[in-house]
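Here it is: the structure, laid out below.
The excerpt is restricted to a subset of chains, each kept in its original location.
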Amino acid sequence: MKMVMAVIKPFKLDEVRDALTELGVQGVTVTEVRGFGRQKGHTEIYRGAEYEVNYLPKLKLELAVNDDLFDRVIETIANTAKTGQIGDGKLFAWDLPTAVRIRTGESGSDAL
Amino acid sequence: MSEVSRRPNKVAKFATTLAVAGAFLGLAEPAMAAEELNSGDTAWMLTSSLLVLLMTVPGVALFYGGMVRKKNVLATLMQSFAVCCMATIIWMVIGYSLAFSGEGPFVGDLGQVFLMGIGVDSMSGTIPESVFMMFQMTFAIITPALITGAVAERIKFSSLMVFLGLWLVVVYAPICHWVWGGGGFLGGAGVLDFAGGTVVHINSGVAALVLCLVLGKRIGYGRENLAPHNLVLTIIGASLLWVGWFGFNAGSELAADGNAGMAMAVTQIAAAAAALAWMFAEWFTRGKPSVLGIASGAVAGLVAITPAAGFVLPSGALALGLLAGFGCFFAVMWLKHKLGYDDALDVFGVHGIGGIIGAVLTGVFAVEAVGGTPGLLEGNGAQVGLQLYGIGVTIAYSAIVTFILIKLVGAVMGLRVEEDEEREGLDVSLHGESIS
């Protein structure tokens, strides 16, 4: 199994999720994050001071996937989350030896 | 300036009272009765003015602010706040004069631009003219502020301000004159509008509809979740609208008397009835009564009772409120989706439709013993016709002139923010701020 972590633009969430569901991915965990990267933030004005707010709101998706699905998951996210503009985000993945479904105690790929 | 056409019965009654009082005191009838300051009436009108102001800031600001997405809340508040400031200055400079100076049938004159001629001793009935001017100013503030809800989350702040400034002068001031100004042709014809059903609500509702049709839908409409980000704000706003509305309706009596008291009572009853109507309608058709629903219903009831407040009894208000609640529920839940426009915060569905329902039903439920004019139920079917006439004229004028103005503004400076700005949210893109 692999743990996939994707940082995407917030408004792409629904699209990405739909695409993943079609692939057969059943679970995703999503976190609101602030992204710092090449994409510049905006300036906030505050009474005589300008603050460079140099982060941007992003969503982080974490999903554990089976090895057989892995390539297609990466591809799918990469395609659907893409707008072609700076700040589209990143995909990271690493090996995941252990997974457990708490409700049933199942482990390994049965747990996903 | 004169509000005689507005509430002839009141002045008559007042004269009678004075006559009686005069007789009682063994005095001759005073000649210039209307010019004596009544401190109780003045106290109530001072209070009423700030109540109506409270309806806009923070009332409408919060009511709308809670319904948008988090990234647009400050921009939405900003619209109401800035409109409040701008309308104040415009009203002072020219609006009041166009609406209330002179006796023309269609529009006032320029006799009181910059409020020239209003001093501390100028009177308007039993209250100082400064107070009457101020009270009317708060109406001129809230009307454009209401419109902003339809175009929320996508309009350029600069274009909105320019449009609303023009609209106030070209649309609002004349309609206000027609109904309440001296010699105004709608008031003169006998159209009943106690506190602004046509002038404020139908007018702003229709303008809102035209605007959102011209402007187009928000990005993601129908696909993304555009649900309200914080209905706590909306409930605060709705509550302040409710409380402030007594300034609107009971204040429109321009005195602290039995008619004002009755106007307050019927306003309360209609608001509550409409809120419950909406709540139950939603409960039965959707399975759950929502907070947004009951708040919307209350506002619908307040809108609908506005033209009727000085003309009906509690039982009429109950019926009127229930009908308005169901009617607006239907407009928002069904009609809007059928027609497919994106009136972001349902200004047309609540103010437009609610105002129309109220204006018609004023002609139905009016009671002679209350406001001097009988309605359909008392055998005066013609009043309904008169009401429809008033509604029709208002809709036509408001729709056409709004359309011309918005096209003009759009041609000169554009209307919508960039797609990226809309995505990022107007708070940051237009105002450089955000809430955490």
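So that you can tell them apart, the chains are marked A and B in the order they are listed, and the count of residues begins at 1 in each.
Heads up, the rule we're going with is that a residue touches a chain if its C-beta (ideal position, glycine included) is under 8 Å from a C-beta of that chain, and two chains touch if they have at least 3 such contacts.
Nothing here was measured: the structure is a model prediction, and the numbers come from that model.
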item: Assembly formula (labels as shown, counts from the whole structure file); value: A x3, B x3
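Methods note: only the chains that are shown with their structure count from here on.
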item: Averaged-CA centre spacing for the pair subunit B and subunit A, given as whole angstrom; value: 47
item: Subunit B partner contacts - residues on subunit A that touch it in the complex; value: 11, 14, 42-46, 53
item: Residues of subunit B touching subunit A in the complex; value: 220, 223-224, 423-424, 428-429, 431-434
